[in-house]
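For this depiction, one protein chain was excluded, whereas all remaining protein chains were kept in their positions.
Naming follows writing order (A and B), and every chain is counted from residue 1.
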Amino acid sequence: MFFERYDPLKQEMVCILAPDGSCHEALRPALDDQQVRQIYRQMWLLRIYDRKAVSLQRQGRFGTYAQMEGQEACMVASPLPLQPQDWMVTSYRETGAMWMHGVPLKLLSLYWMGNEFGSQMPEGVRVLPLAIPVGTQPLHAVGLAYAGTYRQDGSIAVTYFGDGATSEGDVHEAMNMAGVYQLPCIFFCQNNQYAISVPRRTQTAAPTIAQKALAYGFPGILVDGNDIFAVYAVMREAVERARCGQGPSLIEAYTYRMGAHTTADDPTKYRDNAELEEWRGRDPLLRVQRYLQQHGQWSEAWEHQILEECTAEVEQAMAEAAAVPPPPPQDMFRYMFATMTPQLMEQEAALLASLHAKGESHGTAHAR
Amino acid sequence: MALEFRFPDVGEGIHEGEIVRWLVKEGDRVRPDQPLVEVETDKAVVEIPAPRAGTILRLAAAEGQKIQVGEVLVVIGEADVIGAAGERTPDVAPPQPQSMPPDSASVVGALDLALTELPPSPEATRDAGAVSSAQTRRVLAIPSVRKLARDLGVDLTQVTPTGPHGRIRREDVLQAAQQHQVPATQVPKEAPTTAPGVEQDPYGPVEYQPLSALRRTIAKAMVTAAATAVPVTTTDEADVTDLVALRQRSREVAAAHNVHVTLLPFIMKAVVAALRQHPTLNACLDEAHDRLMLKRYYHLGIATDTSEGLIVPVVRNVDQKNLLTLATELARLTELARTRRLALTDLRGATFTISNYGAIGGIFATPMLHLPEVAILGVGKLLQKPVVHGGEVAIRTILPLSLTFDHRALDGAAAQRFLNELLMTLAEPARLVLAL
Partner (left out) sequence: MALRTLVEAINDALRCEMAADDRVILLGEDIGREGGVFRVTEGLQALYGPQRVTDTPLAESGIVGMAIGMAIAGLRPVAEMQFMAFLYPAFDQIINHLGRMRNRSRGRFTCPVVIRAPYGGGIHPPEHHSESGEAFLVHTPGIKVVIPATPYDAKGLLISAIRDPDPVMFLEPERLYRAVRQEVPDGLYTVPIGQARVVQEGTDVTVIGWGSMMREVTQAADIMRGEGVQVESIDVRTMSPMDVATLIASVEKTGRAVVVHEAPRTCGLGAEIVAQINAKALLALQAPVERVTGFDTVFPLPQLEKYYLPTTERVVEAIRRVLAF
């Protein structure tokens, strides 16, 4: 319905939940109050996590971290229609979406603290480790979708990337492949207006990113990325299309990166405060809060309670991650191949010998 | 980059001074050596000059204020390219503090900000090319031939090559070995780095003695020890009259086992007994982790003189061996040391070292620490001395002891307590027997 009715060439954007909390009733998806409250809570958890992560990085307890503040609607609402057997392939700014699809906060924190075990997803959690080289990961989703079709196991794949990624050749190749094979693969572009310091308007001459899908033979749609109802509803439709064999789709979620590119970036160098303030008025959490207030589903006490609970949950996860002992040097060598090569064994032995000579102790490698 | 110029040690053990008068003010541009400030010490009023050109960013102490050696005196910023010294320049404002951490010069990771100043590039300073070192005669031989020569003790510079392009062949080495009838047990010599012989320096005849590899190794070790450890030596005297008598009586028993027993095994046992009571002397300093590594085993290094230099073979588990075994092992290790046939493992693992220089002579000394151990005991020669014993003057046999310890790891009191324990054990053989 949305894909048919919203034409990206006319820059028509799906908006359901307005910044003031009012809602386009006809388009509102079937989410009851309980579910909306839950979504709100989840958005808060992610915002709290994000802020804590930045704070920890300043204290030297997290490594470089890519902030997601401002993009919570995409993070929470888009994974909701997925099933556990569906694959999620993200870039590096989707910590929240990874959590929504089953990766524990502790593991995510472990990753940002610089330990590879943070990417050892639990069995059954179909989320790939986050991808750093921009735009390279949608191809993996294409392959996963191909396998799902071949196996006929009913799984689909969704891949996340930013506006900057759409300039990379691999994203073009991925969408092209998906179109040719009509794969059950959803391309979810979080257009947060910046690729580090490069603004969206100099990233591509096309008026929208959504319209690029047409060149690959499948539909694209422009969505208010700060609107949980729009994101959810459109994603639901994309998922159903994919699962019914109607092929891929491109969702451009129009949102804003409230924070810096990473904790080592200074955005005051390339964007002005006025823009930031304008987007603050379109904050995704704020409008859900207003919506809930308007529907009598919000109270200060409840908000306070969920903030406390979320803070505790986040702190707990981070503390557990921090308590994980540092990995032994053997781990560098043990996971390159199923069986260590002679070269790796030789090199590991040399490193261990030199550490031993210095009197440094090293633990045993992890079993798994 | 700005330089934090610290109040230097102006000499004669000065620790602090008082700022009398600043000769410059913030914002002034200065030349190198331009006087900055008058500082009064308890010796004199001294003028401190600028260490380099630059702009005075900050005076770190006020007139009349006391300043310690090492504290920041003044902060000098980069010199501008134009402008002579003394010219007024606009205030150089310090960089604006950012909301971001100062190390964020990249998008990921954290750049190391330990600002190391590199020496000027030789290309930039257009220095003359390095003076070539003394000519060394080039020996042409492939690795396996070189090793053969080493193993046979053949000096490659003395071998006549018969291979192509002046190369020494295997056969040439074998021939040279036969000609010089180098016995198999001979200590292999290192190839000298310069040709030995009699030479002249500007003032008279000199002779060069190339440093052996062992000597070079010892030199390096000594430099490291001197640079890192803080050695302090304390001395004492042990009354070993009774111990010497005990040793005398045990010689016949030992001779029956074909073992020659010196005083050293007894000293080793006494040392171990004392180390048991004072474990901080049987330890290594693990500076990287701010901890002392106490060894729960007792391997004693025994400094041994060889013709090439000092080597320290290690007798392991002294606590578990009886005196006969120790004596036997000492003899064995000494022999191996003298013939340079010790294995690397024989030289590793010591927890405490004894330097029995008294065997050659000498009373007290300041033995050098055998890093990474924190203590070493020097043992001088036995002396017959008149001492007060039991209220009367008597001739007793005295053993001078010099204990060097690493003051980073322990203090004199601990060292002395160890020594006290050792003295008591050496003075009373019954204590030694009980500690066995």
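Here, contacts are C-beta pairs under 8 Å (C-beta built on N, C-alpha and C of every residue); 3 or more make two chains touch, one makes a residue touch a chain.
The model shown is predicted, which means the values in this text are computed figures rather than measured ones.
J.: Among A:8, A:70, A:148 or A:247, exactly one should touch the missing chain; which is it?
T.: Considering all chains, including the one not shown, the answer is A:148.
J.: Using the touch definition up top, pick the residue from A:84, A:133 or A:207 that touches the left-out chain.
T.: Selected residue, touching the omitted chain: A:133.
J.: Considering the whole complex, which of A:9, A:336 or A:349 touches the chain not shown?
T.: Answering carefully, the residue with contact to the hidden chain is A:336.
J.: Counting contacts across the full complex, list the positions on chain B that touch the omitted chain.
T.: Within chain B, the residues that touch the unshown chain are 142-144, 147, 164.
J.: Provide the residue numbers of chain A that touch the chain removed from this figure.
T.: Against the left-out chain, chain A lists 87, 89, 116-117, 119-121, 128-129, 131-133, 136-151, 157, 169-170, 173-174, 176-177, 180-181, 331, 335-338, 341-344, 366, 368.
FYI, only the chains that are shown with their structure count from here on.
J.: Any idea how many Å lie between the Cα centroids of chain A and chain B?
T.: Those two chain centres are 57 Å apart.
J.: Using the touch rule from the top, collect the residues of chain A that touch chain B in their complex.
T.: Against chain B, chain A makes touches at 58, 63-64, 196, 260-266, 268, 359.
J.: So in the complex, which bits of chain B are touching chain A?
T.: The contact residues of chain B facing chain A are 98-101, 104, 106-110, 284, 286, 293.
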